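Here the complex is missing one protein chain, while the rest keep their positions.
Chain naming follows the written order as A, B and C, and within any one chain the residues start at number 1.
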C-alpha cells in the first residue's frame, strides 16, 4: 500500500510540493531562507514592481537560493489595470526571471481584492503571448471558468482578502470551483492557520499559496513546517475519503472491539 | 532551530505521539494493523465488555501487536452507570490488561453522550483505587474541571457524538477547557476529517482520540497517515503562533518583495 | 388561515410572549421601563441577592411596574453552590415576590458558567418544596434531561457565557435538547443579536431569556422591539417549515412565472 498522491502538474511542469510560498515580510533573510527550506516549496512568488530588472541575479536574497531548485512565479502586485499588469509581466520575462506570471490587479486599497474585468483581460493577452499565467481572482465560480477559458495555466481564487488571516470565507464556492475546473486550482490569499489549509485541501483544490501566515507567525520557520504538514494532511485526507456526517451516534467499539472477538 | 514539541506526559508516561487510536470497525485485521502502524499511535483503546478476560493475550488481533510498544487504554463502553463502569474497570485491571481506563458511561442510545453525574462518580472512585483514569465527557468546562479535581489523569471532552463525524461542535468550549486545565486534554469522539483535527489541536488541546474517522474512511490506512500529519500540523501551528485576524487587507509583497530590495 | 402559534405553558401558566427579559444594566429606569413595555415580555428576571426583602414593593423600579401584568422570575445569581441557591430561593418566596425561581449557580468568575452538579441538587430540592424551578444550565443534553427528571418546570441551557454576545455556540446541542425535552426549553445567556434569537427559535426551543443584548445595545428600546420581532419570526419560521438545503441550484422562476402561464 502506497501513500503517493497523484502529482500536481502546471504547464507541463511536475511539482512534488503543493505549497506555493511568498517571499515578502519575513523578519530577516535568514528566517526567510530557513522557512523556504523547511516548507519544501518549489514555487516562490514575489513582486516585480520597482525591481532592478537589469540585474535580478544580484538581488540580496535571490542570490542565496539555488535557482534550479525553484520555479519563480513573479507577480504583478501594484498593478491597477490590465495594461499595467501586462507591462510588468513583459519586463519580468525580458529580464529572464521567468515566463510564469501571477496576474494580480487591484484598484481597491482597503481590500486589495482583484479586479475581475481587468484580470480577465490581462490573462487573455498574456496567455496568448505564451506566458504561463496564474491569475489571482475572487472565488466567483463563473469568473474562474472564464479565466480557464482565457488560457490560465492554473486559477488562484482567494480565500479572503490578502493578509487578513480570515481563512476560507466561502468553502462552498471553493469546492465548486475545484469540482468543475479543468486546470489546477491554487487557493491564494487570506488564509491564517493550518486548519484553513487543511480545510481547502479537503475541498479538492490542488495547492495553496501563502505568505503572511508564515512570514508573520511568531515562529515563521515552525509555521512553515506546520503548513507543509497541513498541505500533506489535507491532500491525504481528501484522497482517503472521509466518513459521511451523521446526525446521531454510532458506537465505535461496543460490539466490534479488538479484544472481544 | 528545532521542530521539537514539548512531550505529552500522562500519569508519568511520556508519549511521543498525540494520536490515541480506537481499534474497532476496521474492514479487517490487516487494514487495522497497518492503520495502527502508519498512525504511529502509542495509546490504543478498545471495549472491555464481553471480553474473554481469562485469556486476553489470545485475542485474535491483540496477539499480533507488540505489547511493549503500546499503552492499552481499555474503555467501559456499554456501561450505563458508575457501578457498571467501575466493575468493568476492575475486571480489566485484574486480567492484567492495563491499569489505564477510559471511563465511558452512557444511558442514551441515540446520542451515546456521556452521563455527567455517573462519569464523575466513577472517575472519583477509580482514581482513588489507583487507576489512571481518562474520562470521556461532554465539553462542559465546569464538569471538566470537576473531573480533574476528582483525580482524572487526563480529561477527554467530546467534539460531537460518537461516530457522527460532525467535527468540533463548540470550539469555544474546547479552547476554554484547554486554557484552564492542569491535566492533559484529549478530544475524543465526533471528529470527521483532518480539518477537525487541526482545528482542535490549534485550540491548544494535548491530543486526539479517534476511531470511526480512520476505520470507516474509504482508505483507512491513508486516512491514518493523514490524521497523524494533521495532529503534527495542528500542534506545530499552535506552537508557532498564528497571525491575528484582521478585517482589511495588508499587502504581502507590494514593497517588501524578495527582488525589490 | 391563521398565524396563531400554540401557546407556551410553564407550570400551568399560559404565556403569550416567548420573551423572558432581564432587568439589569439598563442606562436608566426610564429606558428600562420602555424596553420592558416594547418587548411585550411577561416574565421578568432579576437577582435576589442583597435585596431588601423586607420591603420588595418599595423597590425603585419594581414599584413602577404593574405586578399583575408580569410573572417574576427571581434568580439566585451570586450563589456558588446548591445550599446558597436554596437559601436565596426560600427567602424570595418568603418575602412574597414569587415562587418561581431561576436557579443560577456558578463558582467560576471568568465564565460564570453554571455548576452542573450543584444546579442539579438545588433543582431537585426546590422542586420538591413546590417551587417552579427554571435552572440555568450548560447545553449538555444529558444534564438537561436530568434536570427535567429532577422536577424543573422548564430547562434553560445557555447559548454562550453570560454577557458575551457570542450567540449560540452549539446549535446542534440546543436542537437535540429541544427535540428530546418534555418541558419547555428557554435558551438563556450569551446571545448577542436578533440573528442569534431567530437561529435558536428555529431549532425548536420554546423561548429566550435575554438581558445584556437589550440593556447594553446602543438603543435598548429599539433593540427590545427587534428582539420581540425576532422571537416571533423564529417561531413562525419554525412552524412554517423551512425548505431543505440543496447543493445545487433550482430555478425559481424560469418556467413557472406569474405572467408566463
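Basically, a contact is a pair of C-beta atoms (placed from the backbone, for glycine too) under 8 Å apart; a residue touches a chain by one contact, two chains touch by 3 or more.
Everything quoted here is computed from the prediction, not taken from an experiment.
Of the chains on view, those touched by the hidden chain across the whole complex are A, C.
In the complete complex, the residue from C:19, C:46 or C:100 that touches the missing chain is C:46.
Only one residue in the set A:146, A:195, A:222 or A:235 touches the chain that does not appear here, and it is A:146. As for the chain not pictured, it touches chain C at residues 1, 3, 22-25, 32, 34, 44-52, 56, 59-62, 74-75, 77-78, 97, 110-113, 161-166, 189, 192-195, 197-199, 202, 211-213, 215-223, 225-227, 229-230, 232-234, 236-237, 239-261. Mapped onto chain A, the interface with the missing chain covers residues 106-108, 110-111, 113-117, 120, 138, 140-143, 145-146, 160, 166, 169-170, 172-173, 176, 180.
Throughout what follows, only the chains that are shown with their structure count from here on.
Steps from chain A to chain C, taking the shortest chain of touch contacts, total 2. At the interface between chain A and chain B, two copies of one sequence, more than half of the residue numbers in use are shared by both copies.
Put simply, the C-alpha centre of chain A and that of chain C have 47 angstrom between them. Mean C-alpha positions place chain B and chain C at a centre distance of 35 Å.
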